[in-house]
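One protein chain omitted, others in place.
Each chain carries a letter (A, B and C) given by its place in the written order, and its residues are counted from 1.
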Amino acid sequence: MWQRYIIEASTYAQSIDHLFLLIAALVGFWFIVAETVFFWLIFTFRKKDGRPTQHITGEEKHLVRWITIPHFLVILCDIVILVPAIMVWYNVKEAMPPAEQTVRVIGQQWAWSFQEPGPDGILDTADDIRTVGDLHVTVNTTYHFELESRDVVHSFAIPSFRLKQDALPGRTITGWFRPDRVGTYDIQCTQICGIGHAMMAGRIIVETPQDHAAWLLHNSNPSAASEPAAPASQSGSSIVAEVRR
Amino acid sequence: MSTQVHHAEPGIFQKYFWSTDHKMIAMQYMFTGMAMALIGGFLAYVFRMQLGFPNKSVPGFGIVTPGKYNAVVTMHGSIMIFWVAMPILIAAFGNFLIPLMIGADDMAFPRINRLSYQIFLVSIVVLLASFFVKGGAFGGAWTAYPPLSASGAYNLTPAGATLWLVAVALEFVAFLLGGINFTVTTMNSRAPGMKMFDIPLVVWMIVLASVIFMASVGPLIAGAIMLLFDQTLSTGFYDPSRGGDPLLWEHLFWFFGHPEVYVVLLPAMGIVAEVITVFARKKMFGYKTILYTAWATGVLSFVVWAHHQFVAGIDPRMANIFTVTTLLISVPITEMVFLYIATLYGGSISLTTPMLWALAFVAEFMIGGVTGIFLGASGTDIYLHDTYFVIAHFHYTFVPIAIISVFAGITFWYPKMFGRMLNETLGKIHFWGTVIAFNVIFIPLFMTGVAGDQRRVYSYAQFAEQARPELQHLRTTSTIALLVMLSFQVIFLINFFWSLRNGKRAEANPWRSTTLEWTAPSPPPHGNFAELPTVYRGPYEYGLPGRAEDYWPQNDPS
Amino acid sequence: MSTSAKPIANERHVTGIPTARLITWWVIASEIVIFGGLLSVYVMHRLGHPEWAAAASHTNTLAGAFNTFVLLTSSLFAVLAHKAADAHDGPRAAKLLRLTSLGGLIFLTVKGFEWTHDIHEGYVISSGGFWSYYYTLAGLHGLHVLAGMIIMLIVAADAAKNQELQRVECIGLYWHFVDIVWIFLFPLLYIAR
Partner (left out) sequence: MTTETHVHHPDYVKIWAILVALLIVSVLGSMSSIRPVVLAAAFGVALVKAFLVAKNFMHVNVEKRWVPYLLVVCILFIVILFAGVSPDIMKRSGLHWNNDAAQKAVESGAAPSTPKNE
């Protein structure tokens, strides 16, 4: 049912969806119970001539019970939700599986640009591949991304991966993902970042190792050797300075 | 007519523009708020048209360019929260009800009250002016995250951004003055015999809301000054390249922004409590428990703010704390809703228009409540943050608060405000049209949100996964439903203004209610009461066994 | 006009605290949150940026100390005015209140000299983190001093005619609060480095 809306293309996509379904089941139960009781009461106690209303303060013990029992059940449900929610959060945002590859993701008005280590597999070396809009990754590989922004707050989101992380200027925020499904998926900016916000789209292309190797071979450009390999953050702040003048 | 000598009848200008009478100020707030609601509704129409029928010229507006779209969305959010929900729920109802319900002749500080409205009016002028300055109105979302909001080079609306900020700051000042006045009046000016737990819930809730607002807005006022300096004096409070930090604003904003939700929720809860007890002819189930849950909510609302920032770059470990507190706050709110439901038990429910609105509030607010859990749970928020799921969720809280409960209040107190009855038939048509359309607007948006539609985007053409036709159909459905909902508001306006002259004359207590405002004539004269009442009992004494009448007014000595 | 006389709502005091004093307390409470927010933000930046100490060392400790002395003294006059008001000696209260606002005037003058000096040295509000906070904090506080002075002169005018004497205490409360804020601003801006 879920896949009809949006596919799961990363290892933690499914755990997030399962958490969603768990919460849906629990709160859905409460919601249905409450609404049923609600409408049943409205119907049962509709105005009838000659039927006096009852004077109930709701302070007596045997009445308070009707509130305290659901009250503790709600707390119980909260805990049942809390534990898996924090577990999922921990696995996605706190625990960081060792990187097999590291890429740098840079948001700026209004495009995503990416810096991928070339054949040597190390960032900030001469053979790095810098791309705009498209990020090429290998399937079943754990990627760390170093997220930066050159101007305003952006948010790096890949819906099919259930991945979302804001990019703050001046900070480097590290995250991870492990694509497990070959294909091409959207990259969104989900934090309003100016008039080009809706143009700030990208694509992540998840390839088989062979295809990725071929792509690397085809793109590891010698011209990169000439340009100084500077970490993007510095050039970033200089761009900010320019924009200000 | 009032016996207090000093209440002479003022002249026209005095009466309508310079009055210190709390009822007149309430009317000023209400009509201003309704006018702003029309503007906010029109803005909603503009961007929903763009989303439902992309890149078609919107009748009455024209082509929606990306820049205009951002401005329209930003203004819709700001106006609906700061210039509709707060003035109507807190200022209008607070001004009208507090002195009447606590048996006083006016606010404790009438001139501070008038000043509060005048500052509020100035804030509106500033805000509306921002539509016409160079670059147009501010387009950085109502959350105004810097550096986007701090630098004209980024938002391309330098003048609009500053005017927006000034308007919001003025609005804060207005509501600080008003809220402190409400609090002091309720604490000090109650009728003889009205003890703490004899105060009607709506007064309690409005005062609690004012206190929460007062305590949470301070840091944001400081933050707004800093942002203003960033915009105008080129300071670097939020500029990382100059030793500042953009994340600071997000914290300051949400430290206010989340309590703000309860600032508008509590008065709505109070209004609904009054209406339900009257039309179910029932004593409130667990009056004190409701107050305790309200206090608990108020305190907890100060420790949950960062759940708006789970993926905003805060330290991930902090998210765990805020997830716990966020799920904790669901407990008192749930309990409050349970108590409202339990109040219906054993009643004799007559489904008048106000009652329909009040019941609809409870039914719809539950949807908003349960969907909040998905966002409060950090795990699912990773995916749902800043999607349309969020939008659908908070509209399922804010529409019941700012629209449904307000209609409950207006239709309920209309006789007291204007001395006329509203037309029931028109009222019911308006109710069903509005509520059904409302659900058809936002249920599709839950789906598009789950499908990954991100917020504040004027067109999904760039995003292959979002550009699928089945999602576009959902968006179009929502837009059409909005058109229906808006058109039904015409019926309300007709009913409202037609009844002002031609409605059936209302006697003092048409609903046979117990609270003090119904002992004053409808509409109450300057000074409210012929002689100021004395209170003998709590507000909700309905259906007592062994009494001729099924209600026992608070001021009835027998 | 109908606003000239007070409504009965204003005369009641169910809490046992006169209405005027009650609202003063609430105003002070809201001011605590405003100044508290700004101060705590400044403190966390200051702790995170040890390099600001260099800029902070440019501030003139003695000028700050003198201003603290001035405010403390003016607070003394304010509270003496309250005492006089309790003794229903309006004219004396008015005299003391005017002395208090004179203290405020001296405070602002000294501040003016400090700022002109800082600006001449090239330290303006946009000269980096510390200076931004320095001018914002002191400026916000200075605005409160100014507002207090104006209100105080109005109250004094009434008090001289033995009218609205309860306001003498209220404006005093507000003034003491402004004093306390400065008591914390002084070490934060002038001493800590």
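To be clear about the criterion, contacts are C-beta pairs under 8 Å (C-beta built on N, C-alpha and C of every residue); 3 or more make two chains touch, one makes a residue touch a chain.
Computed from a predicted structure; not experimentally measured.
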Contacts of the hidden chain among displayed chains: A, B, C
Absent-chain contact - pick from C:P7, C:G103 or C:G129: C:G129
Of C:S75, C:S101 or C:T136, the residue in touch with the unshown chain: C:S75
Touching residues on chain C - with respect to the absent chain: 6, 10-11, 13, 15-18, 20, 25, 28-29, 32-33, 36-37, 39-41, 43-45, 47-52, 54-55, 61-62, 65, 68-69, 72-73, 75-76, 78-80, 82-83, 85-86, 122-124, 126-131, 164-166, 169, 172-173, 176-177, 179-180, 183-184, 186-187, 190-193
Chain A residues touching the omitted chain (full complex): 93-94, 96, 169-175, 233, 237, 244
For chain B, residues in touch with the removed chain: 215-216, 219, 234, 236, 240-243, 245, 247-248, 251-252, 255, 302-303, 305-306, 313-318, 322
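Convention: only the chains that are shown with their structure count from here on.
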Arrangement of touching chains [line / ring / star / complete / other]: line
Centroid comparison with chain B (C-alpha atoms), farthest chain: C
B-C against A-B, pair bridged by the larger set of C-beta contacts: A-B
Distance between chain centroids, defined by C-alpha means - chain B, chain C (Å): 34
Chain centre separation (chain A, chain B; CA means) in Å: 30
Contacts with 2+ other chains: residues of chain C: none
Multi-partner residues of chain B (each touching 2 or more other chains): 245
Residues of chain B defined as touching chain C within the complex: 4, 6-8, 10, 14, 20-21, 99, 104-112, 114, 176, 180-181, 183-185, 187-190, 214-223, 225-226, 229, 233-237, 242-245, 248, 252, 526-527, 532
Parts of chain C lying in touch with chain B, wherever the complex brings them together: 1-5, 7-10, 12-15, 17, 19, 22-23, 26-27, 29-38, 40-41, 45, 49, 125-126, 128-129, 132, 136, 140
Residue ranges of chain A in contact with chain B within the complex: 5-6, 15-16, 19-20, 23-24, 27-28, 30-31, 34-35, 37-39, 41-42, 45-48, 51-59, 63-64, 66-67, 70-71, 74-75, 78, 81-82, 84-90, 92-94, 109, 151-153, 155, 157, 159-160, 162-171, 173, 184-186, 188-201, 203, 237, 240-241, 243-244
